[in-house]
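One structure, pasted below without further comment.
The complex appears here without one of its protein chains, the remainder shown in place.
Up next is chain A:
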């Protein structure tokens, strides 16, 4: 029991840290750069993607023993498209303003490489529960990735966070941050930060190794 829970936890953390889709695998850049103009958009895009990811990995995994190899991609795409459609309806039911803000990027989750990648690389080879745990981790990692861009861009580009004004009326928004170039700037800065963290960690490891 204990072993499986730790394994489950590792499986989950995999997507959040070691194989973070946004910052480590650099996957799904299209929605990452396009919808992260505000924290709310980023969060809802992340959650939508995570839901699609979890549901479709679950179903792909359940069907893995009856899915012939030749038609697997077709099966995955049909399954993913189904859940994207369901999420699409759900968002329209929750808020039309949000639906308009996310625009075509909801439908484009179908071709998000993170999801097809997870289905092919993990869900098709594992039972439903581990597959869904892994998918949940990836989804959470993607959400965190989007959110870390969205928060920075909203604060700098609009002076607000989740729509709440932070600096008062005298704040002059740094408009370029909510324009497409801003997405690249912020993404680049985050990648730089994580690369620096990684390098520092390795230097530390090397130093301890030398000391021993």
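Just so it is clear, a contact is a pair of C-beta atoms (placed from the backbone, for glycine too) under 8 Å apart; a residue touches a chain by one contact, two chains touch by 3 or more; residues count from 1.
The rule we apply is simple: contacts and distances are computed from a predicted model.
Undergrad: From the list "arsenite-transporting ATPase", "Ion-translocating oxidoreductase complex subunit G", "Peptide/nickel transport system permease protein" or "Monosaccharide ABC transporter membrane protein (CUT2 family)", give the UniProt name belonging to the chain omitted from this structure.
TA: According to UniProt, the chain not displayed is called "Ion-translocating oxidoreductase complex subunit G".
Undergrad: Looking at the full complex, which residue from A:25, A:75 or A:102 touches the chain that isn't shown here?
TA: Considering the complete complex, A:75 is the one touching the chain left out.
Undergrad: Among A:92, A:165, A:189 or A:202, which residue is in contact with the omitted chain in the full complex?
TA: Checking each option in A:92, A:165, A:189 or A:202, the one touching the absent chain turns out to be A:92.
Undergrad: Quick one: say which of A:116, A:156, A:178 or A:191 touches the chain that got left out.
TA: In the complete complex, the chain left out is touched by residue A:178.
Undergrad: Touching the hidden chain in the full complex, which residues of chain A are there? Just list them.
TA: Where chain A meets the chain not shown: residues 37, 59, 63, 66-71, 74-75, 78-79, 81-83, 85-86, 89-90, 92-97, 100, 157, 173, 175, 178-179.
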